[in-house]
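Take a look at the structure set out below.
Below is a slice of the complex: some chains, not all, each in place.
Should a chain be cited, it is by its letter among A and B, assigned in written order, with residues numbered from 1 in that chain.
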Amino acid sequence: MSDNPSSDPLIIAGKAYTSRLIVGTGKYASYQQNADAARAAGAEIVTVALRRVNLTDKSQEILSDFVTPEEFTYLPNTAGCYTADDAVRTLRLAREAGGWNLVKLEVLADQKTLYPNMPETLKAAEALIKDGFEVMVYCSDDPVYARLLEEAGCCAIMPLGSLIGSGLGIMNPVNIRLIVEAARVPVIVDAGVGTASDAAIAMELGCDGVLMNTAIAAAKDPVRMARAMKHAVIAGREAYLAGRMPKKMYADPSSPLGGLI
Amino acid sequence: MKIILNGEPLEIGAGTSVAMLVQRLSDQTGRDPRGVAVERNREIVPKSRHAATVLEEGDQIELVQFVGGG
C-alpha cells in the first residue's frame, strides 16, 4: 500500500485522497514550520479556522502565503463555536471566503473539555447539509449519534479519541470499533492522538483516517513528529488490512521443534 | 458616517461600497483582498455584489479570512 497507495484511496464526498492523515494548522511556531510539517506528514487536507481580518497588525503572517490552497485542500472548521447557529454562520462565511463546500463541523460544549455538544452538532449538520455543504463532523464516540449523523447525510464521522489537545490517545477502542463496524462513510479519529502509536491504534481499529494538530505542533520537533505520524497511519492501515495474529495466553515457538541436535 | 467593522467603530464616507472598503483595507495592510469574506448585518455579501453594495450608517460589518487552526 505504502508503496502503491493509489490502490487504497480514502474517498471523502466522492473525492479520492492518497493520504489518510489530516493535519491542523494551529499552534505552530510559524506558518513556515506549519507548512514543513504538513509536507512531512504527507497531508493533502489541512484544517483551517476563520477569524476576523487583523486590521491593525500589518506585519502578521498570512496562512495562505505558506500553506497554500493550491498545495493543500483547506478544510474550514468551526473551532470556537458553541451553538449550531454560530457554526452554520461561520461555515457560510468560510464557503464565501474559499468557495468550497467541504467543511469540518464542530460545536463545542465548554472551554474546559471542548467536548462536542451532540444535540447542537446534529442540528447544525442538518442545516448545513440542507444548505448544500459536505459535512465532516467532529463528534463524541457515541455509536448511536454516529449513526444519526450518518443518516443526516454527513460525509465523514470524526469521533474523538480523547479530549482535544489532551494527547491521551484512544480512550474507548470498543466504541470506535462499534462506529467503524456500522458506518458506511469514512470514520476519522479526530482529537486525542498524542504520539505515533496512538495513530496506529486508531487505524488498526479500522478507522479510515486520523486528524490531528497538537500531537505534531506541540512535539519538540514538529516536522519529525509529522513524519512519524505519516508512517504510523500507514502502519496502522496496513496492519488492519493484513489481519493481525491472534493473542495467546501462553508461548508458541517460532523455530521448528524437530531436528534438534 | 459610522459603521461597526469587526466590532470596532469606523468612520467612512457616504456612498462607500463594500468593494471600496475591502480595497481600502487591503491597501492599508498590503494584503491580497482575495480569500476574504464579508458579512453585513449578519447577511453574507457575495464577492459578486461587493461593488454594488453601498454601506449605510450603523452597518455591522464582519471581514474574515482563514487563519491557522486545528
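To be clear about the criterion, a residue touches a chain if its C-beta (ideal position, glycine included) is under 8 Å from a C-beta of that chain, and two chains touch if they have at least 3 such contacts.
Please read these numbers as outputs of a predicted model, since none were measured by experiment.
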### Subunit stoichiometry in the structure file as a whole
A x4, B x4
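Note that only the chains that are shown with their structure count from here on.
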## Note on the structure
In whole angstrom, the CA-centroid distance of subunit A from subunit B equals 33
### Task
Provide the residue numbers of subunit B that touch subunit A in the complex, in ascending order.
5-8, 25, 28-32, 35-39, 42, 44, 46-47, 62-70
### Task
Within their complex, state which residues of subunit A touch subunit B.
24-28, 31, 34, 47-55, 58, 62-64, 67, 69, 74, 76-77, 79, 89, 92-94, 96-98, 164-165, 213-214, 217
